[in-house]
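Reviewing the structure listed below.
Every protein chain of the complex appears in place save one, which is left out.
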Amino acid sequence: MNKSSKLINWQPDRSKYPELDENGKAIIDLSSQKFIKTWQGPNHPGVTGNMSLELTISGDEVVEAKTHVGYLHRGFEKLMERRLYIQCFPTCVRMCVPEADSNEYVLAAGIEELDNIEVPEMALWLRTLVLEMARLQVLLRTVPGQASTLSLGLGGQWGMYLRDLILDRFEELTGGRIYHMFIIPGGVRGNLPSGFKDRMEENLKLIDDFIIRIEDLIFTNSVFNKRTIGVGVIDPKWVSQYGIVGPNARAAGFKRDVRKDYPYLKYNELDYDVYTRTDSDIYGRSQVRKNDLIQTVDLIRQILAKMPEKGDLRAKTPNVMHWKVPKGETYQRSESSRGEYGLYLVSDGSKYPRRANLRGPSYTHAVSLLERMLINSNISDTHAIMVSLQTCPPEIER
Amino acid sequence: MGLKELVTPFTAWKNVIKDPVTVKDPFNDRPGAERYRGFHKNDVEECIGCGTCEDICENEAIDLVPVEGIETKDGDSGLRPRLDYGRCCWCALCVDVCTTGSLTLSNEYTWVSEDPEDFRYTPGTDKKEWDDNERGWKKPEGGYEFYARERVAMPELHAEDRDKSFIEFVTGYSKQQAEEEADRCVECGICTATCPAHMGIPEYIKAIRNDDLEEGLRILYETNPLPEICGRICTHKCETVCSMGHRGDPISIRWLKRYIADQNPSEKYKEILNQGNVENNGKKVAIIGSGPSGLSAAYYLALTGYDCTIYEKLPQAGGMMRYGIPEYRLPYDQIDKDIDYILSLGVKIKYNVNIGTDFTLEQLGKDYDAVFSGTGLHLGRSTRIPGSDNENVYFATDLLREIALEDDIPVEKKIVVIGGGNVAMDITRSLARLQNIKYGKVDITATSLESEDIMPADREEVVEAREEKAIVDPGWGPKEIEIKDGKVKGLRVVKCLSVFDEKGAFSPKFDENNKKFFEADMVVESIGQGMDTGYLTEEIKSQLEFGPRGRIIVDEYFQSGLNWLFVGGDIIQGPDVIHGIANGHRAAVGIDLFLNK
Partner (left out) sequence: METIINDIKARFEVSDITKQRDNFTIVTCKKELAVALVTHLKDVEKFSHLVLLSAVDWIEDNKFQITYILNNPDSRIDIGVRTFIDRETATMDSAHHLWEHVATYQRELHEMYGINFPGSPRINESFILEGWDDIPPMLRNFNTKQYSEDTFFPRPGRGSNDPAEYMKKKLYPNE
């Protein structure tokens, strides 16, 4: 709850509020006319994507929340069981919509591990570049997006424009803007076009300027600070209880980053630090993401400087039309902008995968954690809390 | 929460004086990137309708449909891909897997139409405004392949190890090599139509991939009872139309066929092929000639229940396969493996019997219900140049037959072979080996009218002949064989400028001033073969129809004008082992229809 100001007596008259039981949970009696049940979503500017929150509200305090997902279930995991491995990847890429490259990477890495394929150097560098660019375009929308939930939409507009420029870079590198279909089992599907590094550097300069401007607009803003500091606090004990990963865990003081802990691709040749904070509220998480954004810009500059000029794009694999991956199972993970993103792949030695189960961070953030965090929060803060967890419904129900 | 936090956000107001970012005309100012995956284009001339794009599309968005104006022919199925944009996701896998590289994407991304049926179209045939757009997604370069382009090399013996004996010099694929080569196939099925016997090629290549060689043998025997032989010396017309051949090496279909036959031991054939007990239907068929057409007819007739008897002029069966192809290309024990299996089905064979002298054809016609004649082309043709009637001038066919009969043939120190086909290469390489054995050195020259680029012999034959130290000097026309004291001294030739005229008819032109003389003690002529129809009496000939160059006219079942006489093999089509096999099979079907009418 917000700290009270000394000018006005802000303490609510709790006689009108529901009683609390011994756990601190409100006792809900829907016939007592103290409660309103309302739905936030699925078609709502106040949700990230298509999911809905069923809120039970007393006054303007949320006493119970339930997350309902299922509006984006496309059945990809079942579809992948009927497709060849090479046909799986256009299906897999659509599982998480905002950051599509992580899907391609974990599927390709899983297949390459099961079949012992070594990806060429150039392809590894290109994969790293593409994953960092994907993180960049997500953060360009999310970092100022936090303020949009509190009705400061200006930063979000700037961010969307710069994101569009990055999508242009994606278009000339991979051939698509949102679904890149660039990382395939064995390698990648194209090399840098000429002039790419210069155009990218121009865009990165604009982003540097943008970071300074949103620092002024959003993070040095009394309204933003008042509404986010102390709100949506994640207790550090919950990090292991709820399986929290990514910036949410880093803002609670846990130094966890898949790129450092389980290095993959070319991350062990790049120079970066993991930024943590201890305040674990919405403000803290926004700061962590802002630092991730600064770090990503720096990483892209390092990658473009260290990348070789040319090389093979794809390793030699069996004929993709009848590729039988040996029997086995594996779990591959990568760090998306939201946290640990992984794929559990089981193969039975035939041309089709037996089971491909995607683990998205929002599976726990948006369902169990959100339901816990929304209790006793103000209804005007629900959207802010949800966005601060960076929930992404497509990866919950695939 | 000091003054700074209250005032700093207002610095954003400085953007009011800046220009907004606008793209005024998105259609023209903002085209798709160079590599953008837009709408499909197809080069219908390059496309062969192989259907690999249909197989790889995971949304089943592509159908192969016949297109007006494009005809089905060898190597082109006549079908073209039709796309359904209600299902396509523009992943460009179809472009990356295209075997000819004809399917590409443009970078066009807007298409508005009121009719939903418009969005199912055949690119290349249905004209669209992006057909001339060069930009768009093309298959990337730099080691990016969905299947291997080079074929797995077939191990062979080196020239020094093979040129002093007749041992087989192609050693065959190992299991790993065969599976790697079979992996390259995309199962399009275009090869089946070109094969004269229409073998189920994609199916037996798939059997190799699945390591199910018994199933592979069954598939082979459905259309071809001589797999060991064809697996070594077939003219592989299928490989010339293989879709992988457009941008890489065609699949080594012949060597894969040999792999399947090699891996199955002859004792197990009956069990694998499950052809043990066939009921005899009481009818008898005579077959003249135990070459490929005769053996194939005997096999298929025996499986249908007929009692077949083969009459063979020479001491062993095989026809041109044994008596025309040298042992280093086709070892005799492999011929025996295939022939013995056919004989084990109850086919009888009589050796050293000459129809025409020992029996007459009319006699056979009375004793048997039907007769199939596959006597082949065993007579050599002569150039008829002055000096070619000398006793030291031989025909290649005669010499090859005598080598196979294990008779001693004359091998002189210097030999010249006239001819540029596979038979000329066969006799050249056989004589080179015999020269090595007899004299320890090789001095043999092969010369032909055709220049090197249009020589009818297989490229590998010429290369290997040169490795075995024979000289191949093409592009000369024989003028005269110089004789002195009754002995051949050499061959006089003049430069041949061209062999065929504009219409394609045989009309060689020479340059009389460019002369050469090949020294030789022996000349071998290998310019063509003719048929021996001595067994056709005048009465029988009167009931047959003859076409140009004396060929007998037959219908689609190889039945001649005389209704119990069926003729096939080299004398009708080919000359080729696989045509003989196909003819024999078809004639067997025809005989069955004729006798059961």
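Note that the chains take the letters A and B in the order they are written out, and that residue 1 is the start of every chain.
Just so it is clear, contacts are C-beta pairs under 8 Å (C-beta built on N, C-alpha and C of every residue); 3 or more make two chains touch, one makes a residue touch a chain.
Because the structure is a prediction, the values reported are computed rather than measured.
Novice: Out of A:82, A:197 or A:310, which residue would touch the omitted chain in the full complex?
Specialist: Missing-chain contact among the listed residues: A:82.
Novice: Of the residues listed, B:65, B:405, B:463 or B:497, which one is in contact with the missing chain?
Specialist: B:65
Novice: Among B:2, B:116 or B:486, choose the residue that contacts the chain missing from this document, as touch is defined above.
Specialist: B:116
Novice: Which one, A:132, A:292, A:335 or A:397, makes contact with the chain that was left out?
Specialist: A:397
Novice: Residues of chain B in contact with the chain that isn't shown?
Specialist: Spelled out for chain B, the touching residues are 49-51, 54, 63-66, 72-73, 77-79, 84, 86, 116-117, 120, 188-190, 192-193, 198, 202, 556, 586.
Novice: Take the complete complex as the reference. Which residues in chain A touch the chain that isn't displayed?
Specialist: Contact residues on chain A toward the absent chain are 69-70, 73, 75, 77-79, 81-82, 113, 238, 240-243, 245, 254, 256, 261-262, 328-331, 333, 340, 342, 344, 346, 354-355, 357, 359, 363-364, 367-369, 372, 397.
Following the convention adopted for this analysis, only the chains that are shown with their structure count from here on.
Novice: Could you grab the centroid distance between chain A and chain B? Build each centroid from C-alpha atoms only and quote it in angstrom.
Specialist: Here chain A and chain B have centroids separated by 57 Å.
Novice: Provide the residue numbers of chain A that touch chain B in the complex, in ascending order.
Specialist: Residues 83-84, 86-88, 90-91, 120, 154, 161, 168, 171-176, 179, 181, 187, 189-191, 193, 213, 216-218, 220-222, 225-226, 310-314, 316, 318-322.
Novice: Help me check something: in the complex, which residues belonging to chain B touch chain A?
Specialist: 1, 4-6, 8-9, 11-12, 21, 32-37, 52, 55-58, 89-93, 96-97, 137, 140, 142-148, 183-187, 209
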